[in-house]
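One protein chain is absent from this view; the other protein chains keep their places.
Entry: chain A
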């Protein structure tokens, strides 16, 4: 009704925003929006800020690797290789691989959470190169891979692991891991864009990653496994990855394995990145 009391005349008056709002609104310059590289770096900066504000999220790239390294070495070491020390020489490259492979789900989790929270809409309505958000998240993850690798290697060194391949071999192994894991991230991104909740992303990826990492030569030589399982281990890409990394770290680099990992990474990216980007651009 036009003459009856309206709610706004009885509610408390807000602070006068108007003058300063008009000034702030009118003051906006119109710079040229960030290019693809600048936007990706800015999103990468966002990933760092999130780590700064929520440092607990680094638990699984710091605490878990420490736990895994210690537990596997001292629980299985004697049984598998005769002594923890000998087992460590075999298993550390594997633990390193497993740790980094598990972190590949992070980008998908981040994107899924962004979609759930609505901030995804904000980013996608900006006039910047759209995949920058994904690239930025990947940049943040690359840092996680390196950090986790450093933790595993430090713990390994402390309890007696020595890399015959030297610093160069170790750095090359980590670089190879990061390359493969960035490629693998595209696969999880598809999951992250398809399923509804971050928990579902976690569930699905764990279901795949557990068999993929354990049923490989990460923790034990496949020779004692039953034949049908060996068949899987042989075609498991993680086996290939861990053998290549182990070769590099143990000064027994196998050029064929390394080349295969590189080609596989490129192939995974070539197949899954376009699908992920397509889903991402058409995400409702």
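Side notes on the structure shown:
The rule is simple: contacts are C-beta pairs under 8 Å (C-beta built on N, C-alpha and C of every residue); 3 or more make two chains touch, one makes a residue touch a chain; residues count from 1.
We take it that contacts and distances are computed from a predicted model.
Chosen from "ATP synthase subunit c", "ATP-binding cassette domain-containing protein", "NADH-quinone oxidoreductase" or "Ribosome-dependent ATPase", the protein name that UniProt gives for the omitted chain reads "ATP-binding cassette domain-containing protein". Of A:21, A:157, A:231 or A:259, it is A:21 that touches the chain left out of the display.
By the touch definition given at the top, chain A reaches the unshown chain through residues 1-4, 6-8, 11-15, 17-18, 20-34, 38-39, 42, 45-46, 49-50, 53-54, 114, 117-128, 282, 284.
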